[in-house]
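Have a look at the structure below, then the notes.
For this depiction, one protein chain was excluded, whereas all remaining protein chains were kept in their positions.
Chains here go by letter, A and B, matching the order in which they are written, and residues are numbered from 1 within each.
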Amino acid sequence: MAHQIIATSRSRTGIPTGRLAVWWIIGSEILIFGGLIATYLLNRFNHGPSWSAEAAHTNTFIGAANTFWLLTSSLFVVLAHAASERKDAKKTRMWIWLTIMLGGFFMGFKTYEYTTEILHGYTIFTSNFWSFYYTATGLHGFHVVCGMVIMAIIAENDIKNERNWHRVENIGLYWHFVDIVWIFLFPLMYIAK
Amino acid sequence: MAEVAHADVSHGEHHDDHHEPSFWSKYIFSTDHKIIGFQYMFTGMAMALIGGYFAYVFRMQLAFPGSSIPFWGTLSPAAYNSLVTNHGTIMIFWVAMPVLIAAMGNFLIPLMIGCDDMVFPRINRLSYQIFLLSAVVLLASFFVPGGAFGGAWTSYAPLSAKAQYNSTPFGAPLWLIAVTLEIVAFLLGGINFITTTMNARAKGMKLYEIPMIVWMIVIASILFMCSVGPLVAGAVMLLFDQTLGTAFFDANAGGDPVLWQHLFWFFGHPEVYVVLLPAMGIVAEVTCTFARKKLFAYKLILYSSIGLGILSFFVWAHHQFISGVDPRATYLFTTTTLLISIPVAIILFAFVATLYGGSIRFTTAMLFALAFTGEFLLGGVTGIWLGSSGTDIYLHDTYFVLAHFHYTFVPIAIIATFAAIYYWFPKMFGRKMNETWGKIHFWGTIIGFNGIFIPLFILGAGGQHRRIYNFQNYPDLAGADMQDMRVFATMSLIVMLVFQIPFLINFIVSIKRGEKAGNNPWKANTLEWVAPSPPPHGNFGPVLPEVYRGPYEYSVEGREKDYWPQNEKPESEAT
Partner (left out) sequence: MFEFLDKFMPGILESLLPRASSYAIEIDVLFDVITILVGFWFFLVLGYFFYLIFRYRQRDGHKAEYISGETHKQKQAIEIPHYLILVCDVAIIIPTFLVWFNIKIDIPPPEEEVRIVAQQWAWTFYHAGEDRVLGTDDDIVTVNELHIKNNTQYSYHLESRDVMHSFSVPVFRLKQDAIPGRVISGHFKPILEGEWDIQCAEMCGVAHGIMGARIFIRSEAEHNAWLAANSPNSNGAGILAAAEQILSQEKEDQNNG
């Protein structure tokens, strides 16, 4: 069992170290997704008509529904954070699990979406547009699942035992980031046709 | 090995006052920043031996083409390409970065800012474990069917994207996965450097009183984080091309090979400053201590470093002048590339100016620090021939480029590292390294180094291209004059490698039998010299130091001692 490090509890800047760390992680992820999206945009400009033709086959309804799930889940995670500030363990856990549930809806709809697209013959190899589509949305989906897992651990390991309340804010920040990436992907892949 | 005593750090609940950690938890699974620093350092040094061995093998091939090379055998063209590729990859990702940033950063930052460990010790341990995994994956790529990847460290597509082109169906993805894992390890490590420096500073240590090396590692970490993202995206795409058969970079199927170049170099150029800044930080610390002088224009150096970092994002296409990018873009990139020499020159000039009015002691560490300044000056200025697009048409892909980047990288990864090792060895192990053997090591290294790369400038200017395994195949390059230069360069490399033997012996023997060093053998100011040598777990004991002044108050007028530690109370307050 590691003893308490003094350094961990210090805060010369006034910003809690956990929050600094999450911003660092978000920063790196912004660059990764930014690179992917910038690449997509460049390709889209260069291959206008052919990519538009491919993009026409994405399922806008599912994309919109997924946007709704994620935006609402971001609201729920804010409510979870508010409850954690009040140190209300019961409400915090409830809102976290509701957030996870909506994340689950997102992944469920996505699974259905991928399945129908693949059955219709649009796989990752079909064309460059589809390669980007599956890579970008797949990488994003992976981040959604990771977020859900971490939220579950925080809810059951920390909040249930009424400690480390600050972690709710930190995972909330991460979840908002995941949401914002989707806000970029949705118009690019589903609306711009 | 390091004597990490178990100290009683008192604050509230601890469970391990009477619990003596096992070998495994003390040395292998430790969360102590000093041990993690050692782990990175020894892994980096081991990889340096491998990378150096590769250089020996392929330089022997170049000097004596077709011959049987001692400790290798004959070298096939495919194996030559693999050695050249992995020499570069290993030296940058598994030597320069781990030693300069992870080893020095981990060992020094908590000590220099006066706290007991990094803020997130378990993330720190995880970052080393991922790093070690990445090294294993890379080395594994040499033992798979088809052999290790041989498409150059730049891994241009479509050569790197399709096994039908590169003939290394397993080596190529393994190489890529290894590099990606290494990047993830350093992104994780960066979390600790930033948060610890910002938040866990000693009481009284203002921002402008942070030692320069700490700033440099922090800025380098931020620079790394901001530049590597697109490469990770690109690596995912390249991996899919290699393994799943997508066509992101395959022109014949609608992809764009030049896209990979942009994603790579957008990171690749800031990366050189990611390794340069910590090296300059090391030189700053060593120069001040052994010239007994305050660092010249601390704020100017700091702002120039930040400016350098920002500017480094706008020069990347100077690696691609003749690659088929829009030729008009070269006007912009030539201009930014020549301008970026200004902040680098400011920092180098500040180091030179720090010597003015000093009282210089020529310890081995100082010799290496001085050598950095002189050699890097040559490396930096030779970049101008390459940044100027007109001359780059001729010099691109020649040995001129190779000599340029070795005159920058070797000072960074090897010379500055030796300065750091000789300087902080007493703090790490409680004993000094032998100075006489240190000086022998120094002269052999420097003379050998220059002997390798000066001829390479000439060969490059004479039209000799890179990554070619036998110049006897080219009538214009096969002449005796040129071949003699190649042999001379190879012999110089062997000299340089031989002179590393005294270093290794000195290092190993001094750990047990070196002259015992007290807390502050060099009479330096920064906080790491307050802790015992070697520092115990928790570094400073129950009471962490408090800071009253900047780190470079040497030779202050009116004082008897020519140094003034940061934590020494001002006279008015001393009881």
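The working rule: a residue touches a chain if its C-beta (ideal position, glycine included) is under 8 Å from a C-beta of that chain, and two chains touch if they have at least 3 such contacts.
Owing to the predicted nature of the structure, the values given are computational and were not obtained by experimental measurement.
Novice: Thinking of the complex as a whole, which visible chains are touched by the chain that is not shown?
Specialist: Missing chain, whole complex, touching shown chains: B.
Novice: Could you tell me which of B:Lys26, B:Lys439 or B:His465 touches the chain that is not displayed?
Specialist: Result: among the candidates, B:His465 touches the missing chain.
Novice: Which of these, B:Pro98, B:Pro173, B:Pro211 or B:Pro257, touches the one chain of the complex that we don't see?
Specialist: In the complete complex, the chain left out is touched by residue B:Pro257.
Novice: Touch as defined at the start, partner being the missing chain; which of B:Arg125, B:Arg201 or B:His396 qualifies?
Specialist: Residue touching the absent chain, from the options given: B:His396.
Novice: Which residue numbers on chain B touch the omitted chain?
Specialist: Counting over the whole complex, chain B touches the hidden chain at residues 77-78, 80-81, 150-152, 154, 156-159, 165-167, 251-252, 257-258, 291-300, 322-324, 327-328, 330-331, 334-335, 338-339, 341-342, 345-346, 349-350, 352-362, 370, 373-374, 377-378, 381, 384-385, 388-391, 393-394, 396-397, 458, 461-463, 465-470, 473-477, 554-557, 562.
The rule we apply is simple: only the chains that are shown with their structure count from here on.
Novice: At what distance in angstrom does the C-alpha mean of chain B lie from that of chain A?
Specialist: 34
Novice: Going by the contact rule set out above, which residues of chain B touch chain A in the complex?
Specialist: 9, 11-16, 31, 110, 115-123, 187, 190-191, 194-196, 198-201, 225-234, 236-237, 240, 244-248, 253-256, 259, 263, 266, 544
Novice: Of all residues in chain A, which touch chain B in the complex?
Specialist: 1-8, 10-13, 15, 17, 20-21, 24-25, 27-36, 38-39, 42-43, 46-47, 50, 124-125, 127-128, 131-132, 135, 139
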